[in-house]
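Missing here: one protein chain of the complex. Every other protein chain is in place.
Right, chain A next:
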Amino acid sequence: MKSESDDRLTDWRNIFDNGKAFSLRSLRDGATSGIKSLYTGSSVTQEPQLYSGLPFNGMSDRLAGLEVPCSFLSVGQAFEGTQNVPQHSNTGCKEEAWKVHVRIQGCDLDQGYICGSMEALNVPSAKSSVVTFWEGEIVDNKNYNFFTSQHWGADRSTDLKHWSKFACFAPMKDAVTKDDMQNVDLVNCPYIFMRWKEKCFVNVGPDCGLTIAGFYYICFSRNDGSVDGFYYDPNSSPFQKLELRASCEGRFGHGFPSYSFR
């Protein structure tokens, strides 16, 4: 028992010392494909995030032998921010915004799957806050790529238009446009691209004044867990912007919610 915990600690020390042990370890563990291995390479360079960001779930997960491309992708992690809806009226252009809380509730990197809840707080058209459950696809070029599958109603040009709104997409835009996935470097990209699609309302009926017909293009910062997103729904205002920051929920990083399935 003791030796095992000692091993783990030694492992960890190596990560701190030279940053190489981690990738070696993932080799040894036989990580083969998918986002895990795609991202493990660079999560070494991302290591300082563990100090800068308050939650260090990622560290604990790694100690448990689980490799995550970003500590902010852990279950239980909360985010808060706003969604801005540009309103075009006769008097000109003004913005409407509401507060948004998001929590990651499930994440399966092997399958490129993520899910969670989203709460919209002061929506003008809704009486109370609106909680929805969403599921997401992580762009890992194994399970999902940058192009949205047919049944979500976005075509290639819509995809490119939305992804291009993220500055960090620029370096890979050419390659993606040409379907040249070999040259799309997700490993060293400090962002993770995802699509989040709301599946159902949790606390209200479908007549709450909001629609969940569309989906979000998401750009997730591995450095600090901040999230930029654009809502896409042909029947809603275009480019509603979602901006979130990782939240400690008043715990000052001294405790963080997490669970593990049995």
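In this section, a contact is a pair of C-beta atoms (placed from the backbone, for glycine too) under 8 Å apart; a residue touches a chain by one contact, two chains touch by 3 or more; residues count from 1.
Throughout what follows, contacts and distances are computed from a predicted model.
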{"item": "Chain not displayed: protein name in its UniProt record (\"AP complex subunit beta\", \"Ribosomal protein S5 domain 2-like protein\", \"Multiple chloroplast division site 1\" or \"Armadillo repeat-containing protein 8\")", "value": "\"Armadillo repeat-containing protein 8\""}
{"item": "Options A:96, A:119 or A:135, residue touching the unrepresented chain", "value": "A:135"}
{"item": "Touch with the omitted chain, as defined above, among A:156, A:199 or A:245", "value": "A:199"}
{"item": "Absent-chain contact - pick from A:113, A:166 or A:239", "value": "A:113"}
{"item": "Sites on chain A contacted by the missing partner chain, in the whole complex", "value": "1-2, 5, 9, 12-13, 16, 51, 56, 59-60, 63-64, 76, 105-106, 108, 110-111, 113, 115, 117, 133, 135, 199-200, 202, 251-262"}
